[in-house]
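Quick one: the structure is below, and I'll ask about it shortly.
Removed from the display is one protein chain of the complex; every other protein chain stays in position.
Up next is chain A:
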Amino acid sequence: MQAFTIRPPPESVPQVSRGSRPAGLSSLRTDRPKSWCPVDLSSTSWTTRPALLWYDLGQVSRGTRVPHLSDPVLMCLQYPPGLSPQAGSIVSMSVSFSYKYLALFTDTGHLWTGLSSLQERLSEVDTKRTARPKQMLWCRRPRAQQPSVVLMWDRLLLVVGACNDTIQFPLEDESVLVAELDGVRIIGPSSQELLQEVPVVCQDIFKIASMAPGALLLEAHREYEKSSQKADEYLREIKEQNVLGDAVRQCVEAAAHEYDPDTQKALMRAASFGKCFLTEFSAEEFVTTCRELRVLNAVRERGVGMPLTHTQFKQMTLQVLIDRLVYRQLYPLAMEICRYLKIPDYQGVSRVLKHWASCKVQQKDLTDEAIARAVCAKVGDSPGVSYSDVAAKAYECGRTELAIKLLDFEARSGEQVPLLLKMKRSQLALSKAVESGDTDLVYTVVTYLKNEMNRGDFFMTLRNQPVALSLYRQFCKLQEPQTLKDLYNQDDDHQELGNFYVTASYREKRLEGRLSQLQGAVDEYNKAKNDFAAKATEDEMRLLRFQRKLDDEKGAGLLGLSLQATMEALMSLGLHKQAEQLYRDFRVPDKRFWWLKLKSLAEKEQWEELEKFSKSKKSPIGYLAFVEVCMKNNNRYEAKKYVSKVTPEQRVKAHLAVGDLEGAADAAIERRNEAEMAAVLSRCAASDRLVVDKLNRARASGAKK
């Protein structure tokens, strides 16, 4: 053991509560304490609460535990209150399970008990034994009535209560004491015993001549079993005091504390008997206790050997109990308990199975096949058992094949992927990722593969996984256009290659570059047998060359415009010849060209040209268009010129367009078209009486016929 260095904290002056021994306190102390123990490990604030006590020369010092145990800081010196100076020096100390109480044993055989805060003394007893005990422990239980200290010497156990009484037990064998939550366990070479204060409720019931409600109920039931009418007397007595509920509760509680199944049963039966006479009594406590006792009895069995008390069981919770069983590999029992107590699968059976499976895969003497089969048979598709976790375990133990077999059972494909990658089964990982539908996972595997494999293999792998391939294409489209091209090449996807070149052409800054990309596109479209696209692309190249030429010659600023926009621009520049050339070269439909020329001439108010144009041949777009475009450019005079050329079907509309109501009316009447007449009428104002009359007359006569 290391020597303790004790020094006072720089700012605090050590206090001496009793017997001033100022000298030497401020100096470093290097002597070893005679005994020591931790006081409050649960404290969260190490600086303010004492954590260690140690003894030296009749004084108890309190110090804080600093992270390194070897360097505590002396906080103060205190003398245990009430410990007479004649008691001698302390040779042994012990702190209770809850850290609340402290017991000190002196070399004169005095046992001092008190609070560990050294604020109060509980008792001081002379044990009349000066030998230092081998072990000294507190024997308490939560809400204990009689806190006591157990001291052990060779072959002797001494229980010292706070009431100054002592009890002696002889010990047969060499034993070890262990302090527990609610007692002291005495472990001998061949057996273990528990020394504890009898719970109050058990005392109440089993005390001789006890009149506690529980005791009476137990007696009542006993008489009832014997078919004696005394049962009724006892029951009446309880009921008169109105304590039947308490009686039942006492019996249930006492049963929980008992170890002997027969006693447990007797108590529970009594409780059950009492319950019959109660209305509105919740059976929950009763049922829970029954179940818990069954579990406790099971784990207390010799084969399992976990002698838990009910209090301990409650303290550690069922979860922990199951964990402990699992760590002892008592899987069947753990599962039985889970099922019996109906624990949700996730916390219960599945968890046990998971541990079982992880353990199973480590069995060296079984073949992969056998293990996989065994695991699958047991686990099936139990929810919450992750086959991939089990597989990971198998892989850790170097059983890759087994891991793969197990992964096959995994329903969540997403879970399989990381492990498969780790095991370098990348192809399998890829297909599992695809199966999962999670595209992000697919991307992840693809990126991984890309770095792992050479390009050829990588492409081949993708080829077998169309989903992955299209995702990778998407990735390349944004990130690696060049790779995209290679992918299309590999697949002989000429259509997409063509599109690829088209896209690329727009990135070229120079015309030559663009043209050569487009030529690439033409070649690919040809290979794809897409005649239309090839031709359209060639046309585009032709147009680009034409535009460049005119830009150079006339500074027309045409490059990049569509054919239509080019022709428009040419016309507005007055380059009609060139526009016509494009019209012929690119086989622009007459209709569109006529519209274009019509609008362009009208916009530039070249009315003469327009008239000439209208007469150049029969208009493919009719003449209503001429009327409307002229009107749109605010030239009624010109518009009127074309009205007569409009086909009869559209003539009314044309007249209306130029605002000639009379003409419209005549045309409509001539065609005897009711709808058209109505249309004209709707445009007539009050001042147009003549027209209105005319129309009304025509409609009337039309109606007669």
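Rule of thumb we're sticking to: a residue touches a chain if its C-beta (ideal position, glycine included) is under 8 Å from a C-beta of that chain, and two chains touch if they have at least 3 such contacts; residues count from 1.
Simple rule for what comes next: contacts and distances are computed from a predicted model.
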Protein name as given in UniProt for the chain not displayed, "NEDD8-activating enzyme E1 regulatory subunit", "Large ribosomal subunit protein bL19m", "quinol--cytochrome-c reductase" or "Vacuolar protein sorting-associated protein 33A": "Vacuolar protein sorting-associated protein 33A"
Residue among A:315, A:400 or A:470 touching the omitted chain: A:470
Per the touch definition above, residue among A:117, A:564, A:650 or A:673 touching the missing chain: A:564
Touch criterion as defined above, residue of A:411, A:460 or A:690 at the omitted chain: A:411
From A:439, A:606, A:633 or A:673, residue that would touch the chain that is not displayed: A:439
Touch residues of chain A, complete complex, unshown partner: 345-346, 350, 381-384, 411-413, 436-441, 443-444, 447, 466-467, 470-471, 473-475, 478-479, 495, 499, 502-503, 505-511, 513-514, 532-533, 536-537, 539-540, 543, 559-565, 586, 588-589, 591-592, 595-596, 621
